[in-house]
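With one protein chain held back, the other chains of the complex are shown just where they sit.
Let's look at chain A:
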Amino acid sequence: MGQYLILLYEDEASWAAVGEHEAGEILAAHGRFGAVHGDVLRGGGWLHPTATATTVRSPGGGGSQDRDGFAAGEDALVTDGPFVETKEALGGFYLVEVPDLDTALALAREVPAPFGGVEVRPLRDM
């Protein structure tokens, strides 16, 4: 079995423009997806738009001198906005546990993402 993160990338402007009724229908579709595939879902979430994002980086891109040597720590550069600005932004995710990529892709086909698409990424063993 392997875990896969299904990342939903959608056009935020389109999401912002939908009426309450349509938004409700999309959410209901997600509800049905979760109900049908609950046995393989290990998690999931719906993100606020990128306008709410805050990014934390090491100054100079790494090699900072905090306690464990890898994190940004005290010197962190904190900025308003997402890590990368894109038209279609990460808006939500599902974490699934399935036998192989074909099964993950079959699930991905069923994820409601009317204003974009989804990316399927395998998780590494840690």
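In this section, a contact is a pair of C-beta atoms (placed from the backbone, for glycine too) under 8 Å apart; a residue touches a chain by one contact, two chains touch by 3 or more; residues count from 1.
By definition in this document, contacts and distances are computed from a predicted model.
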Choosing from "histidine kinase", "RNA polymerase sigma factor", "dihydrouracil dehydrogenase (NAD(+))" or "Peptidoglycan-associated lipoprotein", the absent chain's UniProt record names it "RNA polymerase sigma factor"
Touching the absent chain when the full complex is considered, from A:Ala89, A:Ala104 or A:Val118 | A:Ala104
Of A:Pro49, A:Gly81 or A:Pro122, which residue touches the hidden chain?
-> A:Pro122
Tell me where the left-out chain touches chain A, residue by residue.
-> 2, 4, 99-102, 104-106, 120, 122, 124-125
